[in-house]
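Removed from the display is one protein chain of the complex; every other protein chain stays in position.
This part shows chain A:
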Amino acid sequence: MTSTITNVQVANSTCSNYSKDRKVGEGTYAVVYLGKQLSTDRRTAIKEIKTGLFKDGLDMSALREVKYLQEMKHENVIELIDVFSASNSLNLVLEYLPCDLEMLIKEQSIIFKPSDIKSWILMTLRGVHHCHRNFILHRDLKPNNLLISPSGQLKLADFGLARSLGNPGEDLTSNVVTRWYRAPELLFGARHYTEAIDIWAVGIIFAELMLRTPYLPGKDDVDQLDVTFRALGTPTEQNWPNVSSLPLYNSLRVYPPPSRQELRNRFSAATEKALDLIIQMTQLDPNMRCASTEALLHDYFLEMPRATDPSELPQMPSKKKSEKNEPPQKKVKV
């Protein structure tokens, strides 16, 4: 089979265009290398996906990643530079992004200015908006998947769970999104959901940037419901029509919705407009949550201070230190 593959003159490149310098991570279906595009000397991350390893052929997440990244050229989405095949492995050449938002949040020596937070949320929303206007749901937004380029640009990465927005009537799985960033309709096992699940996740990330600690860290799926509703109130038929018909909606502890003052106390650094935007993005009823367009046009982005220019944003203090602290997968999360 190998010989026939090399006969096909379709892949625009071969492994000879790239060097794989250093192994930086290994996952269930892929190995990640740091490398260079030899013709341009550009640094790249190469995700080598083993084929022939799995009973059912090429892995679904790998296919999704290729499928969606091929269509998603945008400043705030990780760039898929190239795809090539080499001796029965599929290689995704991705832009080299050494840092992610989770690393920055955890780095205690960095102080976030309000304008920095605005800049990261703005870039996140731009990337999300680009997905949504192409009818693509990311379905796994979290700080760890928001990568930062050396010039400070934030980019959405890891499209292994992404999918096209369902056709009318089509069932979707609710088992998506890392737990802490999972919207309430997913926690209730909804089979039909929309872009609003990504917006929820951005709202929770926004909160985390303010708090410098995860906003809704549930210990397990049951606890996640409790943590979420303790913070934002338990949904009822009044504030979310038909919520009680969702599969997992039962025997909930009833928490009252938080007052504006309680939220103000929680997010003491937030301006009123910042608070408004968080509230709009974390509406329990997905129909009430704002869309990416509304979020981008929100007054929060018009009031002072202006979002920090990406090149001026805080960076990790020293590369060596971060490499020691983080498991290797996190440095080049692709």
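Heads up, the rule we're going with is that a contact is a pair of C-beta atoms (placed from the backbone, for glycine too) under 8 Å apart; a residue touches a chain by one contact, two chains touch by 3 or more; residues count from 1.
To be clear about the criterion, contacts and distances are computed from a predicted model.
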item	value
Per UniProt record, name of the chain withheld from view ["Protein EFR3 homolog B", "DNA-directed RNA polymerases I and III subunit RPAC1", "Small ribosomal subunit protein uS11c" or "Piso0_000401 protein"]	"Piso0_000401 protein"
Chain not shown: contacting residue from A:113, A:163, A:192 or A:266	A:163
Selected residue (touches chain absent from view) among A:67, A:179 or A:212	A:67
Sole residue of A:134, A:175 or A:318 that reaches the chain not shown, by the stated touch rule	A:134
Residues of chain A in contact with the chain not shown	1, 4-5, 8, 10-12, 51-52, 55-58, 60, 63, 66-68, 70-71, 73, 83, 85, 88, 90, 133-134, 163-164, 167-168, 170
